[in-house]
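Below are the structure tokens for one structure; questions will follow.
A single protein chain has been removed from this complex, and every other one stays in its place.
Moving on to chain A:
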Amino acid sequence: MILRLAFLLIALALPARAEEIVLGLSQDQVAITATFDGSDILIFGAVRREAPPPEAPPLEVIVTVSGPLAPATVRRKERRAGIWVNTEVFEVDAAPSFYAVATTGPLEEILTATEDLRHAVSIPRAIRAVGNRVSGAGDYVAALLRIRSAEGLYRYEEGAVDLERETLFRTALTLPADLVEGNYTTRIFLTRGGAVVDRYETVIGVQKVGIERWLYNFAQQQAALYGLMALALAVLAGWAASLAFAGWRR
């Protein structure tokens, strides 16, 4: 804590832009072990400034965390001859596996639509920003957002960022248990009157470790051997169980 404070004080003393972010993370690596069931990451930081802060409008903080991008297929069901069948299909080229937005207040009040468009902060903007052709596919993208939000993969946490005296901010972010490996891009925006005054970007690496890593690599790199191992285990287990129960006949 003392070190952290010292760091902040040094940071505050340095000359820079009008208002600038200095960031800390409780961890910048998340290790997925066999017993992994989610992880809390503390994102904290300070606002460094040369001049005293302006009276109004107030300073606001937005934190976004985005999981790795992957293509997704969205299908729509329609009733044909009395049964529900998949009819139309839309391929989303790249959608984040996870996306969370934590803010100091309601997003539409602290960020203008133009700034949202420029920085791709809100969930719909973040999806549209990654080069997806979405014209005429509004319903499909909306469905993707709706379904992933219901699964807790896309979420808004308005008011989850604590900001003290317009200088120190912190938020605790819960990463779900169903975490996909990859780089989780973390962005912090400072806004005043809906306009972004500074942004900062860093990466949290999420990786399988130990036996999880080993099994995954094995399955990918030596698929045939892995398949044979799976079969051998299956036969062995079947045989062992049969043997164990052999005495118990009647």
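Everything below uses one rule, namely that a contact is a pair of C-beta atoms (placed from the backbone, for glycine too) under 8 Å apart; a residue touches a chain by one contact, two chains touch by 3 or more; residues count from 1.
Note that in this section contacts and distances are computed from a predicted model.
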Note = Per UniProt record, missing subunit out of "Probable membrane transporter protein", "Multiple sugar transport system permease protein", "Heavy metal translocating P-type ATPase" or "Glutamyl-tRNA(Gln) amidotransferase subunit A" is "Probable membrane transporter protein"
Key: Sole residue of A:Leu42, A:Leu117, A:Ala195 or A:Ala230 that reaches the chain not shown, by the stated touch rule   = A:Ala230
Ask   = Considering the entire assembly, which residues of chain A contact the chain that has been omitted?
value = 32-38, 70-79, 82-86, 91, 97, 139-140, 143-144, 146-148, 177-181, 208, 211-213, 215-216, 219-220, 223-224, 226-231, 233-235, 237-242, 244-246, 248-249
